[in-house]
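Complex shown without one protein chain; remaining protein chains in place.
Chain naming follows the written order as A and B, and within any one chain the residues start at number 1.
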Amino acid sequence: MRAPAGERAIDGEVGLRDGGRRPSGWLRASLTVVVKDLRAELRTKEALNASLAFSIVVLLLFSFAFEPSVEETRALGGGLLWLVFAFAGVLILNRSFARELPNDCLDGLLASPLSPAALYAGKAVANFLLLMAVELVGLAVFGVFYNAAWTGRFWPLMGVVAMGTWAMTAVGTLFSALTVNLRLRELMLPLLVYPLLVPALLAAIQLTGPLALGQPFASDMIVWLRLLAAFDVIFTALALALIDAVLVG
Amino acid sequence: MNVIELDDVWKFYGDFPALRQISLRVEAGSCLALLGRNGAGKTTLLRILAGLSREGRGRVRVLGGSPRRQQARASIGVLGHGLSLYDELSALENLTLFGRLYNLKEPLRRARQWLERTGLSSVANARVRDFSRGMRQRLAIARAFLHEPELLLLDEPFTALDDLAVGVLQDLLRQARNEGRTTVISTHQVREALELASDVALLVRGRLAFQGERTGEMLEDPGWLYRRYGEAA
Partner (left out) sequence: MREKVIIVLSGLAALVLAHNLYVMLLVLPDEAAQGAIFRIIFFHVPAAWTALLGFLAAAVASAFYLARKNLRYDAFAVAVTETALAFAAANLATGMIWGRIIWGIWWTWDPRLTSMLVCWLLYAGYLMLRRAVEDPTQRARIAAVFSIFACVDVPIVFFSIRWWRTQHPQPVVWGGGSMDPAYWNMLFANWAPLLLLGAALAAIRMRQEEQQRRLEALRRQAHAW
């Protein structure tokens, strides 16, 4: 089957020349997509800047509007943070597949050996990394303006934020693909995704509340952790299963 | 040996049949000119061959199996209307990206080779955003040929090409023909495409009105085919 380029391989079937190729790898292909998306976003920084600016502004506005005391911050902190993360996240997610529209780049990707699942995984990971970066900045701002000792329980907080962010990006990236060719795409994505994310956001909010102030959460909160983990697993699996149907019509 | 085999293929948009009863054979090494008016279904057919779209009914065999298979896609080169180039990346980055996606062993080296072949070495590190239209076309051609595909699918490639790009493309297509690769070019009866073609197929309202060898007569008077088999020119 392998023949030097330029010579015809005769194989009974149509001879497929090996144009100097290596065996394909799902992981490597995904990684190529991650790097491509990150590089493209870091060059233009459109979604990133919008996202960062939005987070900071909303956090500030909220503190002006409500001047929360320590008890109030404790009660509302989780909800506030995740609302900010959710809205900022949509700005990044909208861009995700939309960046493939100019010049029909999506067709170029789909016509290549890249599997739709690898494309989805690569974009989801890129979105995850971008959103985590925005959220870290958001947490820092939150810490400063709300006097919240969020580094108190740093690793548990990071764990919860990562799981919640993955829920958003796993679902949001699929929906970015789903809505890419639609009218009013920027509006449709959040309208569809937010109700879907209610369980994950609820869990993340409950868990982040105490953690963002450096406090541990109560033992009966473990169920939220399980819910978030289950949500992540179920919807990632579902997205991987259905991405092909979404992208190839 | 047939690189493409279509049997009674239909494509629906809702209940509207964009393609009807398409049965087509394309032999290895041939060059098929796919003719038809706007809306006849040329792009729809090419997208199915490229694995970008699924047929509604019928059997599609490209390179021995479904065009959606990875092995098939690895050996197909596609040049569509949109050129599929990333504006924010440089010419070299674009080609290296696709080189990696096509699992080439040395994507960087191959990318540089093709930049040279298409006369774009001097702008290798410039962003595609800053390219002229002709430069973009040449880069897109490089992208389509980069992985030495067995089958080339070109959707109206000669439309709005500048002279330099036309020359580059014609050379590459002649070379592809000499190397035994197969090509399908959809076109609006453009002379350049008909010159290269060994076979011709005419799509009228989603149906294959004619399929056969490209004759001298067609080359002399491209409208002949339409008058004979399609609606009035």
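Criterion: contacts are C-beta pairs under 8 Å (C-beta built on N, C-alpha and C of every residue); 3 or more make two chains touch, one makes a residue touch a chain.
All values derive from a computational prediction rather than experimental measurement.
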Displayed chains that the missing one touches are A, B
Contact with the hidden chain, among A:Tyr120, A:Trp166 or A:Phe231, goes to A:Phe231
Could you please point out the subunit A residues that touch the chain left off the display? 171, 174, 178-179, 181-184, 188, 191-192, 195-196, 198-199, 202-203, 206, 220, 223-224, 227, 230-231, 234-235, 238, 242, 245-246, 249
For review purposes, identify every residue of subunit B that touches the missing chain, sorted by number. 12-16, 39, 56, 205
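Quick note on the criterion: only the chains that are shown with their structure count from here on.
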Counting in whole Å, what is the centre-to-centre distance of subunit A and subunit B, each centre being its mean C-alpha position? 35
Quick check: in the complex, which residue numbers of subunit A touch subunit B? 5-6, 8, 13-17, 19-25, 28-29, 32, 36, 39-40, 43-44, 102-105, 107-115, 248-249
Going by the contact rule at the top, pick out the subunit B residues touching subunit A in the complex. 1-3, 28, 47, 50-54, 63-64, 68, 70-71, 73-76, 78, 80-89, 93, 97-98, 100-106, 110, 143, 147-150, 179-180
